[in-house]
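All protein chains but one are shown at their positions in the complex.
Now for chain A:
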Amino acid sequence: MSQNIAQQSGSGLRSRAQMEASHFPALLARAETLAGTVLLGEHGRRRAGAGDDFWQYRPLQPGDNYRHIDWRRSAKGDDQFISEREWQVAQSVQLWVDPGASMRFSSSRDLPTKADRARLIALAIAVLLIRGGERVGLTGWDLPPRRGEAQMLRLAEMFGRDDDSDYAEPEARGMLPHAKALFVSDFLSDIAPIEAALAKAADRNVRGTLVQVLDPAEEAFPFQGRTIFESVGKSVAYETLKAGDLRDRYLSRLAERKDRLETLCRQTGWQFYCHHTNQSAQSALLWLYRALDGGHP
């Protein structure tokens, strides 16, 4: 029964993600690394390499294997040519969307929860990538990167799963070397696991982006008076007698956290983006589109 509901909500998520994704041309994720671990795909990388399609002829150079000489071309002249194939790769992109309880929060009835927005963005980008022929999956062992429409369904289903813990730690296991990664979370939890995850990713030469999704209330802290703040899972509570006085100090801590994340990204070659749930999801997707395309937005 609960699985049914999850599937239903998953398919709803998927259709909305497809709507978001329909605004974009197909995205060709650009691979930066050329390591052989990259699985072959049908998308030419516009450089010579292993593949099926013809790329260019080049003169025979010392060390080339004679078997590679294109005799038909070489017979037209005196030089011997080797026909090069276009190098085709499929990029693997691995996603991690924070399933923690802290994401299931929205400050106003009119706003989506952070989890909702995060999943939407993640699935939208997954749709774009899969349309472009890329392999998309989740970090960890649950859903390795695969191609095809069916993967969207699986992703949507996986996104429907919630975690009971208040703040989830980024899943950095099972990352394919030289793949790309996308972490979507509010990154409010302890910074150490985040650092560890990014360090591990950098070790494997995984590049990616961090998208921080925040509620406007978390950005503005519009509270007054005696208040007990509780985390969504109620594991953490903090009581203040005068919430208004805390605002400046809270904001400085938040800015510090963002700064820390950006520094971390710079060090590991990742990119960082902060998205608020009262902004349009499309702006985040646009940014991600460019970020995964390799450019800097």
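In this section, contacts are C-beta pairs under 8 Å (C-beta built on N, C-alpha and C of every residue); 3 or more make two chains touch, one makes a residue touch a chain; residues count from 1.
Convention: contacts and distances are computed from a predicted model.
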- With one chain of the assembly withheld, which option in "Sugar ABC transporter permease", "Multicopper oxidase CueO", "LytTR family transcriptional regulator" or "Metallo-beta-lactamase domain-containing protein" matches that chain's UniProt protein name? "LytTR family transcriptional regulator"
- In the whole complex, of A:Asp64, A:Asp142, A:Asp203 or A:Glu239, the residue touching the missing chain would be A:Glu239
- In chain A, positions touching the absent partner: 102-103, 105, 114, 167, 186, 188-190, 215, 217-218, 221, 223-232, 236-242, 245-246, 249-250, 253-254, 257
